[in-house]
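A single protein chain has been removed from this complex, and every other one stays in its place.
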Amino acid sequence: MRFQGIFPALTTPFAPDGSVALDKLRENIARYNRVPLSGYIVNGSTGESVLLSFAEIDRVWNAARESAAPGKLLIAGAGVDSTAETVARARRAAELGYDAVLVKTPHYFKALLTPEALERHYLAVADASPVPVLLYSIPQYTGISVTADWVARLAAHPNIVGIKDSSGNVQLVSEIIRQCPPEFSALVGSASTLFASLILGAAGGILALACYLPEAAFELYEAVRAGDMDRAGRLQFMLLGASRRIAGELGPAGVKYAMDCVGYYGGAPRPPLLPLSEAQKKAVESALAESLARQKRDHLGVAG
Amino acid sequence: MRFQGIFPALTTPFAPDGSVALDKLRENIARYNRVPLSGYIVNGSTGESVLLSFAEIDRVWNAARESAAPGKLLIAGAGVDSTAETVARARRAAELGYDAVLVKTPHYFKALLTPEALERHYLAVADASPVPVLLYSIPQYTGISVTADWVARLAAHPNIVGIKDSSGNVQLVSEIIRQCPPEFSALVGSASTLFASLILGAAGGILALACYLPEAAFELYEAVRAGDMDRAGRLQFMLLGASRRIAGELGPAGVKYAMDCVGYYGGAPRPPLLPLSEAQKKAVESALAESLARQKRDHLGVAG
Amino acid sequence: MRFQGIFPALTTPFAPDGSVALDKLRENIARYNRVPLSGYIVNGSTGESVLLSFAEIDRVWNAARESAAPGKLLIAGAGVDSTAETVARARRAAELGYDAVLVKTPHYFKALLTPEALERHYLAVADASPVPVLLYSIPQYTGISVTADWVARLAAHPNIVGIKDSSGNVQLVSEIIRQCPPEFSALVGSASTLFASLILGAAGGILALACYLPEAAFELYEAVRAGDMDRAGRLQFMLLGASRRIAGELGPAGVKYAMDCVGYYGGAPRPPLLPLSEAQKKAVESALAESLARQKRDHLGVAG
Partner (left out) sequence: MRFQGIFPALTTPFAPDGSVALDKLRENIARYNRVPLSGYIVNGSTGESVLLSFAEIDRVWNAARESAAPGKLLIAGAGVDSTAETVARARRAAELGYDAVLVKTPHYFKALLTPEALERHYLAVADASPVPVLLYSIPQYTGISVTADWVARLAAHPNIVGIKDSSGNVQLVSEIIRQCPPEFSALVGSASTLFASLILGAAGGILALACYLPEAAFELYEAVRAGDMDRAGRLQFMLLGASRRIAGELGPAGVKYAMDCVGYYGGAPRPPLLPLSEAQKKAVESALAESLARQKRDHLGVAG
């Protein structure tokens, strides 16, 4: 498996006037480069991709490519509702030197997007994309669910190399792993189920949590690889609250505020996403503090 | 109420090579001009707006404006996930001479799009839009529902003049009408509940069905206005199957095929939407035939 | 149609010690007898049937039968998850002189209860029941939805004479009416959609609201029968809040408190249903007051 390990789903920093702050993005990536993360997702859901114009996305992709340390895998969030536009974005990402594209399920037309329609979409994108394609399922935002049988059919395409599954459904991840070839990468999109998924054979995680707790996420991954289940379990419990209460419940605004708390540049999200209320900020702070307290209590010795 | 009566939610015709076929759009509108419809929605859900680039939308808006007969109200589908981009689209529509913009609820970030976030979005758009704003709720595609209380709060803004509600929930429409000022236009998005909604005070309908059965939709509207409840009821029953089985179950592809059947240019939808299967085509034909049979049996004398 | 008009879905009064208060039930029915209601539903959802033992239900059925004025139709809530037990209850209701049984969809096993399984259930009950069967769909409690096609198939059975549809879905009610024989009674379970449903051909309503506003519900029914759409519309608007905010949002506890407010015996529900909080009581009072204010303002002259 080429796509494995921990990948932060990068946020898109905005300047106070609302424009994309590429300098802040570069600074964040420079810091992430020091952590043994496998690479970066640029312009995913956490990156507020649906709130950016394509011209902005292009600049973000460029800046991230320039800032990423050598050896980091670069994955571009390229999926939109239109098949043709998704292909166009995948081509542009490849041109810029990206290693793969992450293509979320089209979703606007819900019931019309049958498994067959979705399958044809991905086959068309995979046929046309110069770089490998990762499927991306995030039903809490799209209202579209996939099955293991459907994933296994697509995994037969040579240019479809993995999936980011953000459903949080460990049974589904298990069945995907069981039914797909061993070189197909099942990456999970929620830190809350990372340990359980890794133990069942998941390749890693593409995580919003890795924007604000990248070292801990990496160490959980490493503990499972090293067979240290006890440590892995304690790391998972350490991350549970900081995953659900920040990335899970507060989305990009929460992730960004947590980044501000731990020394990255977070900043505000774009409207219609609201900045955090004072009570929500306190909830982020308390989730981070609780995580830190567990780390100390359980002698987890996480860097960062 | 300025926005009342029947408005077709226009489809976007595509040429065999997938490009927008503006000539076909013009021809369709030329025919619709002969029916006493109140105006046109250009680039709504039925127009596959999420599958068009903004450059394409601009050309579609232009062509529709040029083709619409004088006196027809022109409403531009302008809502996207980003507040700023929605404002930009509303400004462009106004520049092109549109009478109003239809702004669907942002929806990608689901649970993060609280009533407060949605309210701020609409207030920002309404403040900035040079033309009046119609709210647009279509939970079957967006996963976002609204309440009558929420609509009534927004109806207090002088530049928010109505709503297109496609939920199919007659109780909700009733409550919106009861709680909003009399000049606020409640337009329904489903022909299946048109009669019931009109009788409760709805201003009219923005209907995909009006793309293929425009005369019948108009006559149902007229029958209610004229107090002929018996005729209105029979027209509603005539339209039920042709509404649910075509627009409701098959979406843009079904609407387009029904247009082909009755002499407009329909054509294929854009991927990832699939063209109809043979069985689905037969279902459209049979729904249209059943509608025609009822029209004859009930001596409804609908033109067209 | 034999089953038409307005039927209150009777509550089950409890004494302070939690036992069934048959005397209070008799007093309530004695008062309802003076309103031109078509009859009574005894032991439905509003009657908290799932919280009563069958021995208690038997006594309630007996007491209601003795208290109902001659000519009132008596309908027994007889549906439970088990087919055999539903048949046993239908037989007992018939023995006690009930005119029909109301049989809600079995629901515990959700996905296993396919349309075919539900159809076999109803056919078995209808074959065995000595009295006519009314189907009963209430998806907000059961999680089970039905389609018009499914209803139409069952309507072909000579002992299945109607449906109580509590979905609030006016399109569904329209399609049921369109597809079923004219003698099949479509009764709605929500006062919020009564006007729209009656205009489309519904036979009447089985309403929790008719426990606390029986006269107004009846007058809305009469206005539609008399063709006075304007009065019917005003009555519907008068009832909207009192329906949604009391029966809809607060269930049996809300209905009972509203009954207490207007002079019937309501009392507390059985655990696990909670009695109303003070804030909820105020919401009931204000919904009733608003209804009364509209009645006066619109000169509706409702008795009671």
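Just so it is clear, A, B and C label the chains in written order, and each chain counts residues from 1 on its own.
Just so it is clear, a residue touches a chain if its C-beta (ideal position, glycine included) is under 8 Å from a C-beta of that chain, and two chains touch if they have at least 3 such contacts.
All values reported here derive from a predicted model rather than from experimental measurement.
Though it is not drawn, the left-out chain touches A, C in the full complex.
Within the whole complex, the absent chain has one touching residue among A:29, A:170 or A:223, and that is A:170. Across the entire complex, the residue among C:60, C:118, C:172 or C:258 in touch with the chain not shown is C:118. Listed by residue number, the positions of chain C touching the unshown chain are 18, 45, 50-53, 81-85, 106, 108-114, 116-118, 120-121, 124, 140-141, 143, 249-253, 270-274. What chain A contributes to its contact with the hidden chain is residues 168-171, 174-175, 178, 190, 192-193, 195-197, 199-201, 227, 229, 233, 236-237, 240-241, 244.
The rule we apply is simple: only the chains that are shown with their structure count from here on.
Chain A and chain C have Cα centroids separated by 50 Å.
Our note on geometry: chain A versus chain B, Cα centroid distance of 36 Å, whole angstroms. In chain A, no residue reaches two or more other chains under the touch definition.
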